[in-house]
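Structure provided below as structure tokens; questions to follow.
For this view, one protein chain was removed and the others were kept in their places.
For chain A:
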Amino acid sequence: MAAPRSPLDRTHPGLIAATAVVYLFLLGPLVIVFGAAFSNTTFLAFPPQGLSLRWFENAFANSAFRASFVTSMQVAFGGTGLALLLGVPAAYAMSRYRVQLPKALSVMFVLPILIPEIVAGFSMLRFLQVSLGLPVVAALLLGHALLVLPYTVRVIGASLAAFDFSAEEAAISLGSPPLKTFVTIVLPNIRSGVIAAFVLAFITSLNDVSISVFLTGPGVSTLPIQILSYVEQFFDPTVASVSVLLMVLTVAVMAAVERTLGLTTFTK
């Protein structure tokens, strides 16, 4: 008589079924979007009828999409860069001086995640645009920097937790000034954390709706917001094509970052 199978057995039917359902729900929507993007019909339809690239042409021809894409890129790169400029030193200070610094500090850096994004977006609108009177792009940049800051601090902090700070002291004792030591000794050893933080922050910023919807203004929009307003007026598959482009771009950015910076030449 066969022993009852453990639920941890790789070939357990329940496990296989659960895995299949997860894949179905993860990939299903993507298949529909891809299908619709290449369809020939004038409305979102699945399964696609006919094959054409006309909705891609339509997307590229649309100046609003082009302009919002540029804004999205500026905001995603700028905001992520800003968040890294703040997040790397913050994460460093918090792991290096963990004993001396108050615990509340690390909680403060996660706050933006805890506040509902709608509320955060509205308060940023009040603060950045109404009170400070910042131009739309500047407000978007700051808003997105704040949005992704918790991710950068957390991810880089996790990577620093594995770093042995006595290596930093060793470098200093060998004659390397502190700031230079940070660049030559600390940074190379948390590189994978910085890259992961960049990718995570960049994608979060690129796909953000709830903050951007408050901070975009007349004539300036990010791509997700532009898609949203397009769908309110038109029902054709252009949005599907734009979504496909956005996905391809995201994957391309991740791959490029991983290729250029992430290749590990050493084993750790």
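Heads up, the rule we're going with is that a residue touches a chain if its C-beta (ideal position, glycine included) is under 8 Å from a C-beta of that chain, and two chains touch if they have at least 3 such contacts; residues count from 1.
Just so it is clear, contacts and distances are computed from a predicted model.
**Q** Which of the following is the UniProt-recorded protein name of the chain this complex doesn't show: "Cytochrome c oxidase subunit 1", "Cyclase", "ABC transporter ATP-binding protein" or "Aspartate carbamoyltransferase"?
**A** "ABC transporter ATP-binding protein"
**Q** Any idea which of A:105, A:167 or A:183 touches the chain not displayed?
**A** The missing chain is touched by A:167.
**Q** Taking the full complex into account, find the residue in A:185, A:211 or A:253 that is in contact with the omitted chain.
**A** Of the candidates A:185, A:211 or A:253, A:185 is in touch with the missing chain.
**Q** Extract the touching residues of chain A with respect to the undisplayed chain.
**A** Residues of chain A in touch with the missing chain: 164, 166-167, 169-178, 181, 185, 188-189, 266-268.
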